[in-house]
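Can you read through this structure? Questions will come right after.
And then subunit A:
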Amino acid sequence: MKNLKLVAAVVAGAMMLASTSAMAVTIGFSQVGDEGDWRPAFSKDMQDSAVEYGIDLKFADAQGKQEEQLRAVRAFIAQGVDAIIIAPVVVTGWDQVLQEAKKASIPVFLADRDVEVEDNSLYVTRISADFNLEGKLAAAWLAAESKGSCKVVELQGTVGSAAAIERQKGFQAVLDQFPAMEIVRSQSGDFTTEGGKQVMEAFIKATNNLEGICASFAHNDNMQLGAIQAMKEAGLNPGTDVLMVSVDYVPAMIKALEAGEANASVELRSAIGKFIYPVVLDYLEAPKDLPKWIVIPGDLHTAK
Partner candidate 1 sequence: MAEPTSYRVEMRGVSKTFPGVRALDSVDLHLREGEVHALLGENGAGKSTLIKILTGALERDEGSVLLDGKPVEVHTTAEAQALGISTVYQEVNLIPTLSVTKNLTLGRQPTRYGLISWRKARMMAEERLKRLRLDIDPERPLGYYSVAIQQLVAIARALEDDTRVLVLDEPTASLDAEETELLFQIVRDLKAKGIAVVFITHFIDQVYQIADRISVLRNGRLVGTASTAELPRLKLISLMIGRELEKLGNRPVRAADDTIGAPALEAENLGRKRVMSPFDLTVHAGEVVGLAGLLGSGRTQTAKLIFGAIKPDSGTMKIASKPVGHFSPRGSLQQGLAFCPEDRKADGLIGELTVRENIILSLQAKRGWHHQLSRKDQDRLADDMIKALAIATPDAEKPVGQLSGGNQQKVVLARSLVSQPTALLLDEPTRGIDVGAHAEIVALIRRLCTEGLALLVASSEFDELVAVSDRIAVLRDRNKVAEIAGDEITRENIINAIAHR
Partner candidate 2 sequence: MNTQQMPGSQNQSSFAATLRAALVHNAVWPISVLVLILVVNAIVAPAFFSIRIQDGRLFGSMIDVLYRGTAPAMIALGMAVVIGTKGIDLSVGSIVAVVGSVIAWRIKEGDPHLVILFTALAVGIVCGMWNGLLVAVLDIQPIIATLILMVAGRGIGLMVNLIYGGTDPSFESELLQGLSVGNIGLIPTRLILFVVIFAGLWLLLRRTALGLFIESVGGNPAAAQLAGIPSRLIKFSAYTISGFMTGWAGIILTADVHTSDPVKVAMFSELDAILAVVIGGGSLMGGRIYLGMTLLGALVIQTMVTSILMSGMPPEYNLIIKALLVLIILLLQSNNFRAAVIALLGRRK
């Protein structure tokens, strides 16, 4: 039954797209792939809001491969789209294809991740969340909540990933302002629930049931959810005994916040079409120099 409905929806959507394409602005969007919870939601929102804005969106999934992505961008150029949005797979290797886009007078916007190019004018702007800011927001909330005195355990994301590095830096930058706040333990939970659970289990044993620990900061919600499970299984009360703050604001975390098992989560918006499309459409109407990075604010949500 469900599948039938799905097919019907897809067909209806395709027909709508076909009917609007005659006059609408055409934008090519090259997405990284569909890993994790966040990215598929991001893709879906980009497609849904394109309909709202009356944009004819050409969506290409690069399946995590840059060569796939380069091919997609060249196809967009060949089709003569009005603008191209890229969520880059990697940061380097973009100069050539961006030159081609520039030659074809097609403006390029970056979503989510950054690129490194010699000539910054090759893309208009990057519109994305700021991992560093997310770390700062989490730390600022924690400083307020603990009155500037708190021993923190940290669940890091995958070692070496941009999100893990920047969230750690932002968090630490704020902590440095408060002499009584420090990270006492830090380990990688690989952004997974299971990893977060296993790391928290070890922390619990290593710190004699989180004695003297006032907060757990996780680089994403999945790990924090795992940490909550580990604490509950050890007879601790997450959210009460220990402050729980993390990043993402996924549905399961919303439930945890409602249940009082977590205290705060910084939203990594997946519904960011409404932030991206206006910038692109305004630029197409009246091209002007934009700052090279437009930050999408990540709101901090608390239990209340």
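Definition applied: a residue touches a chain if its C-beta (ideal position, glycine included) is under 8 Å from a C-beta of that chain, and two chains touch if they have at least 3 such contacts; residues count from 1.
The candidate set was assembled so that all candidates are chains of the complex that A comes from, given by their letters.
What you are looking at is a predicted structure, and each value in this text was computed from that prediction instead of being measured.
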item: Selected neighbour of subunit A [touch, this complex] from 1 or 2; value: 2
item: Candidate 2 partner contacts - residues on subunit A that touch it in the complex; value: 2-3, 34-37, 40-41, 156, 159-160, 185-188, 190-194, 197-199, 201-203, 205-206, 208, 222, 225-226, 229, 233-235, 250-252, 255
